[in-house]
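The next block holds one structure in the form of structure tokens; read it before the comments.
Of the protein chains in this complex, one is absent; all others appear in place.
Each chain gets a letter, A, B and C, in the order it is written, and its residues are counted from 1.
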Amino acid sequence: MKKERKMEVDIGGMKITNPVMPASGAFGEGMDRVIDFNLLGALIPKSITKYPQRGNRTPRACETKGGMINSIGIQSKGIDYYLKETIPYYEQYSIPLISSISAESIDEFVEMSSIIASVTSVAALELNISCPNLKNNGQAFGMSDDITYQLVNRVRKVTDKPILVKLTPNVTDIQSIALAAERAGADSLVVANTPLAMAIDIHTRRPKIGNIMGGLSGPAIKPIIVRQIYQVHEVSQLPIIGCGGIMTADDAIEMMLAGASAVQVGTANFVSPTAMIDIIAGIQTYMEEHQLHRIDELIGGVIVMNQREEDYI
Amino acid sequence: MKKERKMEVDIGGMKITNPVMPASGAFGEGMDRVIDFNLLGALIPKSITKYPQRGNRTPRACETKGGMINSIGIQSKGIDYYLKETIPYYEQYSIPLISSISAESIDEFVEMSSIIASVTSVAALELNISCPNLKNNGQAFGMSDDITYQLVNRVRKVTDKPILVKLTPNVTDIQSIALAAERAGADSLVVANTPLAMAIDIHTRRPKIGNIMGGLSGPAIKPIIVRQIYQVHEVSQLPIIGCGGIMTADDAIEMMLAGASAVQVGTANFVSPTAMIDIIAGIQTYMEEHQLHRIDELIGGVIVMNQREEDYI
Amino acid sequence: MRDYHVTVLSNKQVSNRYWHLIVDSSDLKEAIEPGQFFNIKSTDYQTYYPLLRRPFSIYRIKEDTLEFLYKAEGAGTKQLATYKPGQKISLLGPAGVSYSIPKNCKKILLLARGVGIATLAALAQKADQMNIEIYAILSARNKDDLLATKTIEKYCTKVYCVTEEDKTSDVEHVRRMIHDLIKTHHIDAAYTCGSRRLSMLLQKITKANGITSQVALEEYMACGMGVCYSCVCDIKRQGVMQTVKSCEDGPVFPLEEVIFE
Partner (left out) sequence: MRDYHVTVLSNKQVSNRYWHLIVDSSDLKEAIEPGQFFNIKSTDYQTYYPLLRRPFSIYRIKEDTLEFLYKAEGAGTKQLATYKPGQKISLLGPAGVSYSIPKNCKKILLLARGVGIATLAALAQKADQMNIEIYAILSARNKDDLLATKTIEKYCTKVYCVTEEDKTSDVEHVRRMIHDLIKTHHIDAAYTCGSRRLSMLLQKITKANGITSQVALEEYMACGMGVCYSCVCDIKRQGVMQTVKSCEDGPVFPLEEVIFE
């Protein structure tokens, strides 16, 4: 008989029974018809904004080789609806609920965080400081270590619940942003949101996305994200949640070896709504094959030789 | 009978008969057995370093979904060999020769540029300020606008030949780097080198690349590069050479619509050594179908609505 | 809605551009209604090409089979066309809101363009079972594309075909046909799919004549499960503009609510 492997991980004080959770915006209530949410590590609904927003102009998504671009623009019913409808809906499940928050200013992040964190059934906050947004030509809060520090630090003051900071991959030096978030009191880093991208229909000459640019997700970006996880893990003590391009258990394991303590799955849900369940099972199988008893044995387990000695440039 | 379409473009004073040229490092003498080099827009051998270098530890390349990672580390026979053997070899061809230069310091860039630019048969220089290099944890000169400015400015002083600056995509704000290069006197911007990436073999737990990290190329990265071309074209007056993920004529046209005046083809040469020839033919066909008489009609031809008015967030 | 792994029973080219897929649906225990769709997987974990699923309306519902009619055009539908009998394919659904037929409805009008005929054929099948008289106008580029009309003809009282080939498919001509139909028969409800221009036309006519009408929209969908917000469209419901998800709140909408900018 198969031996159950220990898959629990601790994300900044939040204990989850397995390291697989959905990526915000690529998961929602509609999926409860297809999979059993209670099998997941945690639940993360789409990022919420303070006021209702209609989101961006259509088309909002297009395919690229090995990936897709989206620019939904955070269509949201606002925080009131979220408190009244969304949180109560997720309360029926026994696993932690993580609320992803998107805001227009640091003040708004603080205000929303304080309101949402005060709801008992919310286990943790995820600060989406990384949404690529055309309004600022793709600029995001998470592109500056100063702003990241201030933002996280202010939110830290209004809640004791775990704060997950979702970094943007569109930066020169992800290590310095990660360290800014860590110094400011973050409990975990989500590495990362989507690389800013664009596609043009060469026959109509129009951008394939109404919003011109959008975020690239799916298998194409995985090697960039694995590198960023590795880099962040090199300098930061915080648990990392890897996100970007995970389609299979092998991809999730690769990110954990690079340094992730848990993973988020987005686009794969669209391709196969049972992807997260399959990934959990696949990690189990890998642990059996490789005789790992605890999932911690995977985290940061990549074997690298001492580069400075070995490198013979 | 098919009407020939005008495909000439001007890259900072250097006239090329068509906009398709190889990407440095993914092209070389060995290919003369397979294609007629004189059909290309220009020739660019692999980046050259001052002293002979052995390059990085193997394995130096691996595949990813829709792309590949390489970390060759610029294996080079040094500038003396380049002057004595490489340049004379390329002199047999009638099209412009662009020399790609890689150096360890600004001084070395200046020194090498001055020597190489003084060779009559060298039409232009390409400054590879963007090679992701593990020695500095992926840091490159082109990650700072200050250093980019200083470097290009110093090289500008030692030559009147066109200077192409190859930017790195691994930056927060490619526009500011592009503008720094432009202010410093660059004649053209190559957008861009490779996103820094990593892949791990989950069974051996070792990085798939001896050098741990390397540059991601191939179709996977095209949407990121198209976005960066569009962003650079928004702010800079310089002709842009698009590079990253071009496999077909459609990809080349997409980059030109985003703002590129010419394109470089790398990985596609490995998949199909005749790729560049096929791309030139494909652009011709597109121009016929769309009744374009001059290739200029394509450059920056993407049709975008005024976002500020239309966007209804 | 579930991700069903069903067996292909038949997958044949029925005209120059159209294909007809039949799958074994004996494992599907849910009710499936005309207007609903399935999101069919056309990729594998090796190539991821094309990455996303493709939505297809239900064309015919039988005891143990489900049928789809599709136009093999781009990467996804070309992939679909390669599926062979016996092969297992992955169908996510049934999804979306179905057509509703008003109580005491006697006569309906169907207005289909191109492959929009697929979803209206399913509706015709149901309406026929309810002994409703069905008048259908089918529009297509050419006669070849109308080959699939045989199915719908079985259920309809009368089918009119218009094509570009015959120069009969212009909006003006279709307008006159609809007007004639409405004058001759007391149409209780009208349904359309497949063309923005024809939908706008029908919207005007049914509004002017007080006829209940519905449209099945075909927005670009990434998830088909109501989670990604890529398939949204604008509707005006009880005077309020709303951006709704066509995969969950649709694809069938009351025609008068839809805003065709």
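Basically, a residue touches a chain if its C-beta (ideal position, glycine included) is under 8 Å from a C-beta of that chain, and two chains touch if they have at least 3 such contacts.
Remember, it's a predicted structure, so these values are computed and weren't measured experimentally.
K.L.:
Missing chain touches which shown chains?
P.N.:
Spelled out, the missing chain touches these shown chains: B, C.
K.L.:
Tell me which residue among B:29, B:107 or B:234 touches the hidden chain in the full complex.
P.N.:
Final answer for the missing-chain contact: B:29.
K.L.:
Given the contact definition stated above, which residue among B:247, B:262 or B:287 touches the chain not shown here?
P.N.:
Checking the options B:247, B:262 or B:287, the one contacting the hidden chain is B:247.
K.L.:
Could you please point out the chain C residues that touch the chain left off the display?
P.N.:
Chain C touches the missing chain through residues 46-49, 75.
K.L.:
Contact with the hidden chain only, please: which chain B residues?
P.N.:
25-31, 33-34, 46, 54-55, 58-63, 65-68, 70, 72, 75, 218-219, 247-248, 267, 269-274
Note that in this section only the chains that are shown with their structure count from here on.
K.L.:
Can you tell me, using the touch rule above, whether these chains form a line, ring, star, complete graph or other shape?
P.N.:
Chain contacts: open path, no cycle.
K.L.:
Which chain is most central here if centres come from C-alpha coordinates alone?
P.N.:
A
K.L.:
Need the CA-centroid distance for the pair chain A / chain C, whole Å please.
P.N.:
36
K.L.:
Based only on mean CA positions, could you tell me how far chain B sits from chain C in angstrom?
P.N.:
47
K.L.:
Would you pick out the residues of chain B that each touch at least 2 other chains?
P.N.:
65-66, in rising order.
K.L.:
Can you pull out the residues of chain C that are in contact with at least two other chains?
P.N.:
48, in rising order.
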